[in-house]
Every structure is written in structure tokens, then in C-alpha cells.
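Every protein chain of the complex appears in place save one, which is left out.
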Amino acid sequence: MLLSEMGNSLPKASADNVSAEAFSSPVAETRKLSVKEMEAIAKRLRRHIISMTGRAGSGHPGGSLSAVEIVTALYFWVLKHKPSDSCWSDRDRFILSKGHAAPLLYATLAECGYFPVDELTSLRRFNTRLQGHTDCLLTPGVEMTAGTLGQGLSFAIGAALAGRLDSRKYRVYVLLGDGECDEGQVWEGAMAAAHFKLDNLVVIVDNNGQQIDGWNREVMNLEPFAKKWQAFGWRVIEVDGHDLAQLTQAFDRAKLVKGQPVAIIAHTIKGKGVSFMENNPDFHGKAPNAEEVEIALKELE
Amino acid sequence: MLLSEMGNSLPKASADNVSAEAFSSPVAETRKLSVKEMEAIAKRLRRHIISMTGRAGSGHPGGSLSAVEIVTALYFWVLKHKPSDSCWSDRDRFILSKGHAAPLLYATLAECGYFPVDELTSLRRFNTRLQGHTDCLLTPGVEMTAGTLGQGLSFAIGAALAGRLDSRKYRVYVLLGDGECDEGQVWEGAMAAAHFKLDNLVVIVDNNGQQIDGWNREVMNLEPFAKKWQAFGWRVIEVDGHDLAQLTQAFDRAKLVKGQPVAIIAHTIKGKGVSFMENNPDFHGKAPNAEEVEIALKELE
Amino acid sequence: MPGQEVSLRETYGKTLVELGKENSDIVVLDADLSRSTMTCFFAREFPNRFFDCGIAEQNMVGIAAGLAASGKIPFASTFAVFVLGRCFDQIRMSIAQPGFNVKLVATHCGISVGEDGASHQSIEDLSLVGSLPGFTVIVPADAIETAQAVRVAAATRGPFYIRLPRPKLPLVYNEDYRFNLGKAVTMRSGKRATIMAIGTMVTAAVEAANNLAREGIDCRVLNMPTLKPVDEVSVIKAATETGAIVTAEEHLEHGGLGSIIARVVARHRPVPMEMVAIKDTYAQSGKPAELLQRYGLTAKDIEQAVREVIKRKEW
Partner (left out) sequence: MPGQEVSLRETYGKTLVELGKENSDIVVLDADLSRSTMTCFFAREFPNRFFDCGIAEQNMVGIAAGLAASGKIPFASTFAVFVLGRCFDQIRMSIAQPGFNVKLVATHCGISVGEDGASHQSIEDLSLVGSLPGFTVIVPADAIETAQAVRVAAATRGPFYIRLPRPKLPLVYNEDYRFNLGKAVTMRSGKRATIMAIGTMVTAAVEAANNLAREGIDCRVLNMPTLKPVDEVSVIKAATETGAIVTAEEHLEHGGLGSIIARVVARHRPVPMEMVAIKDTYAQSGKPAELLQRYGLTAKDIEQAVREVIKRKEW
């Protein structure tokens, strides 16, 4: 059952909530789902994103939808994590630097079992644990308080350095927006991560080609984007960011790289999965209205 | 006559002050001196730098000495400027982003005739026009108030955009430190200048290999440095930053580049010209004492 | 017509277009938020004089300084939270110290930003801009005051900061209102206490005074659109004549209107004060009205503060 179908009454956790299957044991770490299973989850996440933002009446569907497969691959293939113990010291860290994609992260965490799926309906409400932008004090599983762009990579470097100091095996993953890479702080972080030879750090750029005022190439051209990361000392892997097989392969390859950090440039489509949202900058920071929610959910059946 | 030789009495402008020769007419714009003449000026600037900082008892000799030839080439070969009219609208702009190299800029401006050479003795004194870091309100010929690193390129972009808007032919030159390029704002500027296709903008990096805590490669590695600028959309020219012939050639070549900005990476030696200052990080921000001044001036005879 | 709800940022955007027609030196910068700050109107009309700097606010501020240094009159806009906080050092060095003619117009101030939550709620920008010698700071109370403040900023040399909210606000002035730089505006006269308010809180202040009047407590209400330089004469007069002051602002207590007024009265005419402001905390997501209530920024809170301050006056 999906949020949008619930009316106003708070339902119980849905039967097809993945958490039970994927993380049945409290000590489970990584559950590697099949691509097919992940595709199903990705669709469910998209439905959550539409329902949540639709119900909230505000939020950022476009950049949430574009990163669905990236985050699905992370939580259902890559990350060692324990939904029952979000502070587990050896967990892999996922840091959402583009904090406006909070709906996607919340939906994923709920599907993993960090908190009840019902709670997704509280997005952006007064006194909610699910703030408009991520808040690590309030939401179980959220690593970083974000919302003003450009800060996640620096934070991730700190987490990666701490892991190295303590000889812990965890790895740190950061999701950046492409527009976010206009921020100089990202390049400060890029330079430092390479200087510190952080091979326990992976950046994924949600390269959907758009920021708020339009296409990157018109607002502030990022190209040649891969060359920038390479010149800053990173190993670059480019993938179709909606292809789960490519994504999981890229993450696996990233683990083999020694002595330098890895940037996965994931080519994506903003608003992916909903025809009228795809490549439409209007839905960067605008929620779908009731009618649009209905159409979108139909497309995502 | 040099400052250090003056004792405490304020001398008159020295007879071999270049200003008279180089800018005899108030409407003079560019006077292209020969390499030999410029070498003589460069030596004089070095002597000024030693004397000024020695007398002030503080200041930044190292990064002033490394950029002497760069600034000499600019003021005595490249720039269209009028020492008698520092606000001339069509002047080429020279923006010193690494504001701690103020002694070098002041010495150059004085030698050009923007203000009397005698005034150099007032460096860093209470109520002086020659502040510890550049102040555009106080010093004739200084374009930008600086001192906190990383800001000059952004400012220069503004000046270049204004020139383009007004169809003025002036060009804008910015001098950055290499350590300064750790600052993210520099890369924000680099990205924007290329995006705006500013072919009236030239960056020169004083690539002396050092920052305060030591060698760049140890503190925060910048390499592959040229690749970074290229990946950010710049035409790169590398030169020996102490070779005036190479420098003037590079500036001439830069004028021919269309549709993109040019970065001249000038390989230099911090503290250049004074044996005990060369590559010695101690003299980044420490003035020579009386004895050191004497030795240095002897070396610079 | 007073009471009608009008967007201050839309007014800003439209005023920019008018100014752009009158003066070709006006240029506008934004940082990937032009459809929210409403600089998009100018961008459409004068694409050559509009510079979208992408999501790089520090670079935008430096570019604005460079444009000003070459004789342009740059207006640079983004959300309040990304202006002072993200670029304080750049504004300090590249604009405030040289005194360049740059106009920073920030939108989405305060907690009335609403659902975006604490990251997007600028509750400290006045404290920061107040720390920049040479800056003139204006917080308009409605669209009519906004239009005039923007014009005054364009016509007056030197750095300006103008603070605008996200939501529409009811007009508090008629079309014939004339904004007077550096002067407080008496919205209501009274003797028992003075309520001084800025921006989004002016309407609440007037409402509070009306309610209090019904209880027999007559308050003076001052709108303080120019926060810096503050109208010391009006403040001292209010302290002297009414003997008690309540300030109201959508900002932290630290460094905003209340702090500035407290400094003036402590030096010139000490009287009891209460400050209606955000206590030392970050807020959260919610509807603007919910947040204003939760963080104590309603007419009721002002009324309560007046009752308190009057008690201390008699004590």
C-alpha cells in the first residue's frame, strides 16, 4: 500500500515493506538483492517520493527521482549497515550532500526498516522527524544535517579519516548533485581527499544535467566534468545512473581502487520515471498536485 | 639610492626612478622596456622589497620576491596604464589576489610613478597609505583590497565582464599564489570565467611550490596543476617565471587566445634572488633583520 | 490598499526591471535561484546585464564587487541564508572594506520560509550584516516600502543589504507612502510603551497595539525599516516618552533589532525592554504560521511582552 492511497488515517507498516525480508536479523549487514528485486524497490521508492511530496505540498521530487537507482544500489547492494542499530560504529556511511533529495533518503531508510514506512506521511510537517532537508539529530539513519549545498564531501573526508585512524574497515559514500559541483568547497574537498589518498571514499555525482535555473551547460557549464575529477586526483567511473547492473559493478570496481578516491559519474535524468517531470526544471522544487500525483502513480505502477 | 641606505631621514625621489623615463607623458600608456631594462628594474624591486620589509620589521618577502619578474613584465611591457591617472577607465587592470605580496606591488607602483618612491619607507606604519595588505582606497594604482586569499579571480571576472559590457578594450590580469589555489573560491571563479568565455582575462599563478606550512606537495598537493586549469576550461601556458623574455612572450600569446581565459603558470622560486631566503618557508611572513638586510642587499647589487 | 497581500520579492523583481530601463549601469547577479528571488524578470528583459553565477555564492559576491569597481551598480540576490552566512569574508573584504557600490538583496529570510526547515531559515543575517562597517541595512515591511527601498539603494552610493521574506505580506502603507532612509515610521502613537518592529513583524505589532488599546494600554508603534544606521533620535524619544520598549523581529535575539535598540537605550536612556525574537535555537519545518506561533513571534507574544515590560516599568 502506498502513502497516497492511505487517505488521512495512519496505516500500519505495509506487508510488502522490504525491511523484514532484507534485514530480518538485527546483525545483518549487507543483503545483496538481485537487480530485479532492486528494480522493484526503485519503483516503490519513486512512488513514495511522489506520494510524500504530493501530500506535503512542497519538496524536491526532480532530484530525488534522478538518484533512485543510485541510492537503491547503495542500500540494497553496497552498504554494510544495520537498520536496527543506526549508530553501529563499523557501518558504511552514506552521506547525502544534496540534502534536498531528503524524500528519497527517507523512503529508502523506511524501506530498510530504520523507521516505519507510515512515518513518511509526516514529511515536512511541524514537529516531524522528517525535516524538509536532512537532519541527523532527528532521523535514524541520516548521517548529516544538510540543505546548503557543497558541504557533504568535506564531512565525508572527516568520516573517512576517522575510519582510517581507528583502522575500521567501513567505507564512505557521498552523493553530490551536479549543480552542487559549482560550489568551490566541493573542489577543496576533492583536492584534499586525493591528497589524503582516501581509498575508502567514493563520490557519486547525480549527473542529471540540470540545476534550478536550467541546464548546467547553460547556467554554469561543468564540462569536461570527468576531466575535472581526474585532474583533482580521482579515479573516475562513468555509468548510466538508472542501470542497476552498471551501478553495482561500478561500486564493486571502486572497492578495488587503492591509494586514491573514486568518483562515479552517474548519468541520470532529472524527474526520471514520471513523464511530465523528466527533464522539467519546474519539478526541481515543486511538489505535484493531487492530479499530478495520480497520473504519476499510474505511470509507476 | 635605496631605502635601506637612507637611514631615518626621508630622502627625495631617487634620480634613477624609472617613472620619469617610462611614463614621461601623462597620456603614455604602455612603455615596452627591453628585457635588459626590465632586469635592472627587477633587481631594484627586489632591493625595495628587502629594504621595506626590513625597515617595517614585518611583512612577506618570500612571495614578493618570487613574483618580481611577473609584475615587472606586467607594468613595463604588458599593461596599458597611466601612473598620472590611476582611475583611467580604459586602463588594463592588475589585480593582486595574493595581497600579502603588497611590498612588491607598492615598489612597482612607486617605480612607475604612482606615488613617490620615498613613501615606500612608510610600509605598515600607523596612518600609512601602504597597508600591510593592499587597500584600494588608500594606495593609488591598487585595484583591490585584499589579504584574505582566494578572492581576486572573482573580482577580476567582474572587472572583465564590465569591460565587455562597455565594449572597452582593457584586459584584466590577476596574480594568484599557488597555495592560494587550495581555496575553493578560486575554482568557482575558474569555472565561471571559462563559462563566460572571458578572453580578456589572464591569470598568472606564482607557482613557487610553497605555502606557509611547507611545500605544496606536502601540505596540499596541487598537481597535476596545469591539467586542473585545462579541465576548468582554460588555455594554459607554462613559463619560467623568472625569465622576462618567456613572460613577455607568454603575455603576447595570451592576447591571441579567443573565447577562453588564459592561465599562465609561472614556475618560480620563493625568496628568489636572496640566497638564504630562496625556498626557505621561514621568510614567507618574516622580515629580514638588519644584518640580513645588509647581506641581501649585497647579493642584489 | 492596506491589508492586501503582495509579494515583496515579486515587487523587487519588477522594480529591478524599471531601474534597468532607467539606468544602463544597473546589472543583476543571481546564484541559480533567479525564479525564486525574482531576478528572472530582469534576466528576461536584459539578458546581457544579468549574470547567473550558478551555485557559487562567494564567486557571485566577488564578481559583483569587480563590476562595482568598474562603475556598474550590481544587485546580487539569493536566499538570505546563502548571502551573509556563505560569503561573509568575501563581502567583508571585497565590498565592505573598500565600500563598493554593491546592493545585496536577500530573499527567504527568517522562519516564515516554512517547510524547507532550519537549513533554509536565515535567523542570523542581521547580526552578520550588522558586523560590516559601512553597510546600510533595510528590512521593508511591505511591497510598497520594498519598491522604494530598492530605488533608494540604487540611487545611494555604498553597500546595501535588503532583507525580504518568502511569503506575501499584507500592505501596511498606501501608494503615497515615502520611504525615508534612516528614519523610523510611526505607525501608531501612544504613551505606555513603544513597540518597535521590522519586516514581517510590523503587521503583528500593529495588531498587538490595537488589541492592547482595547485593554486600555496605548502603545506607540514604530516601523524601523532602516536597521542600520538606526534612527537613534526616534529610539531615544520613544524611551524618554514611553519609558518601555518591546522589539519584534523574525531573527535571533542576538545581533538583531532588539540588540541594537538595547545598545542605544543603555547608552542614552535606559528603560526596561522585552524582545520578541527567536531565542537561542534553530527552528524546524512547518507552516509559517505554525512556526511563528511555536517560536513566539505572533501578535499575542508582542502583547504579552508589552504587559511584562509595563510591569517592570512600574516596579
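The chains carry the letters A, B and C, assigned in the order they are written, with residues numbered from 1 in each.
The rule is simple: a residue touches a chain if its C-beta (ideal position, glycine included) is under 8 Å from a C-beta of that chain, and two chains touch if they have at least 3 such contacts.
All values reported here derive from a predicted model rather than from experimental measurement.
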item: Absent-chain contact - pick from A:Thr72, A:Thr148, A:Gln210 or A:Thr248; value: A:Thr148
item: Residue of A:Gly163, A:Gly177, A:Gly209 or A:Gly241 in touch with the missing chain, whole complex considered; value: A:Gly163
item: Contacting the left-out chain in the complete assembly, out of B:His48, B:Lys82, B:His133 or B:Lys272; value: B:His133
item: Positions on chain A contacted by the hidden chain, ascending; value: 89, 135-137, 143-148, 151, 153-163, 165-166, 184-185, 188-189, 191-192, 195-196
item: Chain C, residues in touch with the chain not shown (by the definition above); value: 81-82, 84-86, 88-89, 92-93, 96-97, 118-119, 124, 127-128, 130-134, 245, 252-255, 258-263, 265-267, 270-275, 280-282
item: Residues from chain B at the interface with the omitted partner, ascending; value: 56-59, 99, 124-128, 131-133, 135, 145-150, 179-180, 182-184, 211-213, 219-220
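Basically, only the chains that are shown with their structure count from here on.
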item: Averaged-CA centre spacing for the pair chain C and chain B, given as whole angstrom; value: 41
item: Gap in Å, rounded to a whole number, between the CA centres of chain B and chain A; value: 46
item: Where chain C touches two or more other chains, by residue; value: 53-54, 56, 58-59
item: Residue numbers of chain B (touch at least two other chains); value: 184-185, 188, 191-192, 195
